[in-house]
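So, chain A:
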Amino acid sequence: MSVDYMPYVREEKLPHMWCPGCGIGVVMKSMIKAFEDLEWEPEDTAVISGIGCTSRLPGYMKVNTLHTTHGRAISFATGIKMHRSDKHVVVISGDGDASAIGGNHLIHAARRNIDLTVIVNNNHIYGMTGGQYSPTTPLGAKASTAPYGNLEPAFDLVKLLIGAGATFVARGHVGNGRQLASFIRKAFAHKGFSFVEVVSNCHTQFGRRNKMADPMNMVNWISDRAVSQKKWENMSAADQEKHFPVGVMFEDTEQAEYCERYEKLIAKLREEQPA
Partner candidate 1 sequence: MHFEARFSAVGGQGIILAGTIIADAAFLEGKHAAGSPTYTAQVRGGPTKVDVIVDDEPILFPRTSEIDFFLSLATRSYNRFGADIKQGTPVVIDPNLVTIPPEHEDKYRIVRVPIIELTSSELGRMVYTSAVALGTMVALVDVIGEDSVRAALKRRAPKGTETYNLQALEVGINATREILAAMS
Partner candidate 2 sequence: MSENGHGVKFWPGNIVVAEAAVAAGCNFFAGYPITPSSEIAHQMSLLLPRGGGHFVQMEDELGAMGAVIGASLAGAKALTATSGPGMSLKLENLGFGYMVEAPCVVVNVMRGGPSTGLPTHPSQSDLMQARWGTHGDHPTIALAPAFHQEIFLETIRAFNLAEQFRMPVILLIDEVLGHLSEGVVPPERDAYEIVERAHDSGEPDKFLPYDVTAGDIPPFRPYFDGATWHTTGLNHDETGFPTTDAKHIQQDMYRHYRKVLGNRDVIDKVEYYMADDAEIGIVSFGSTARAAMAAVKQAREQGVKVGLLRPVTVWPFPKDQVYEFGRDKKYLIVPEFNLGQMVYEVERAVHFDRPIKRVNKVGGVPIYPSEILAAIEEVA
């Protein structure tokens, strides 16, 4: 069945500002597919972002959108969701935005199990500010602030989020849009904090410095390393080094959601002490 994307797109804002071949477009498309599939009305949906290339995404989406400060999108989203827990709130973020400057909000929103979906477009680099290394830049990769190769090990965002208490954690990649869309759809449908890492390409800032200046080269570099979780588990340690697992990595539907807990408290207090 074909998807009608346009009800969710601010057509007048096109063309977008991303480089040709940028992975963010795949993420946006996947999000819209999920919106349509779940019948989320644009006016009942909010997409919040911080700062960076990925954070420009909400500007192109015809829903309620908020482009906040660097790293803080999840905190703004928390306020919106708590006040209107009946509505859909999604955060879209880059790897630097979400896991460096915004890392604290990321882990605590997960711990709270508040019903937000956080999608991180992990392109391994600070794109907008000029190719500096991020917390997810692979060890040894080059960046504008790592001209001799990155000396810092990278975050495994999936492990980080599972450790922090997220109740839905998935990883997809831009080389498989259909699969990514299904992960994002499941994340949206999940009641509680859901997280989707999208392994993505920034051929302009990452690729160019790491012999993958052509978008397809970088997408292929990603696709070739992506394997199912099951396959990954059966790999040797040496093989695992050269790959990453994709799939729904963790799901817990038992844990109570934060806003629900809060609304229950309100109902209980009202019962004890009617206004």
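Everything that follows uses one rule, which is that a residue touches a chain if its C-beta (ideal position, glycine included) is under 8 Å from a C-beta of that chain, and two chains touch if they have at least 3 such contacts; residues count from 1.
Selection rule, in plain terms: all candidates are chains of the complex that A comes from, given by their letters.
Please read all numbers here as calculations on a predicted model, not as lab measurements.
Contact annotation for this complex: of the listed candidates 1 or 2, chain A touches only 2.
Of all residues in chain A, those touching candidate 2 in their complex are 10, 13, 42-44, 46, 48, 58-59, 62-69, 71-80, 82-84, 87, 104-105, 107-108, 262, 265-266, 269-270, 273, 275.
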